[in-house]
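Written out below as structure tokens is the structure these notes cover.
Note that this complex is displayed minus one protein chain, with the remaining chains in position.
Moving on to chain A:
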Amino acid sequence: MLDAVTATAAELTVEAVSLSFGGHRVLKEVSMDFRPGQVTGLIGPNGAGKTSLFNCLTGLYRPQQGRIALGGQSLERMPPARRARAGLSRSFQHVALCPELDVLENVMFGRARLGRSGWADAFLPLPGGRAERAEARAAAMDVLRRLDLAAFSDVTPAGLPPGTQRLVEIARAIASRPRVLLLDEPAAGLNPAETRQLTAVLRGLVSPELIIVVVEHDMDLIMQLCDRIHVLNFGQRIASGTPAEIRADPEVIRVYLGDSDD
């Protein structure tokens, strides 16, 4: 039973988080946890607050109430950049790649945080910096290959179809070697074959230390990929459980699954 997995110290926990924008309550006392070694799905109708919850996790939004902790370490007071250094990484629902960098460079940026080269290396051909850059290129190329994107390494993202741009974002997030990987609608814009490949790649990423959270409207992907699922509706968590449990949950069927087979 997946739910029998004992709580480990490295969990990402959300406790009673409430967020509102000028009286509009976007998240209402949301509590849930995300466990390492698992892929957790976060689903719910449009406007349910999924992206807002991601933004609370990464620090772009400051919830008015509640606690967020990773492995027992409280994140609330950390600015976004510090949370990234603590191991959080994400893809954006609205693609946020740098148009001036080619695909490989965008992915290399993902692991810029891991670099140790200093300002002298940035300007001068010092051996340490060169070695690090070669290593970064190789690592980024590796991730691109895993996502079947190697052929696009030297084009800029603007020339690529939206689905492919999204994959590049995911590659960038993977390249940052996160402890927590938050993916916001990774399959949007992908065709069925690409979605299957993405599912396989994400499945292959699962490791005992890594927490993967996926927000997605594609139920096939969610059901195949996830070990556990949390369901949000109007800013409230209405269900949590295995894919089988969620599929059978009458409340979830009523508010979400029922009308999603278009």
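List of remarks:
The definition used in the following text is that contacts are C-beta pairs under 8 Å (C-beta built on N, C-alpha and C of every residue); 3 or more make two chains touch, one makes a residue touch a chain; residues count from 1.
What we mean here is this: contacts and distances are computed from a predicted model.
For the chain that does not appear here, its UniProt entry gives the protein name "Branched-chain amino acid ABC transporter permease", which is one of "Branched-chain amino acid ABC transporter permease", "Cytochrome-c peroxidase", "Fe-S cluster assembly protein SufD" or "Phenylalanine--tRNA ligase beta subunit". Note that of A:Gly159, A:Pro192 or A:Pro250, the residue touching the chain absent from this view is A:Gly159. The residue touching the chain not shown here, chosen from A:Pro45, A:Gly66 or A:Pro80, is A:Pro80. For chain A, the residues touching the absent chain in the complete assembly are 58-60, 79-81, 84-85, 88-90, 92, 96-102, 104-106, 108-110, 112-113, 115, 117, 119, 121-125, 129, 132-134, 136-138, 141, 150-156, 158-159, 172, 176.
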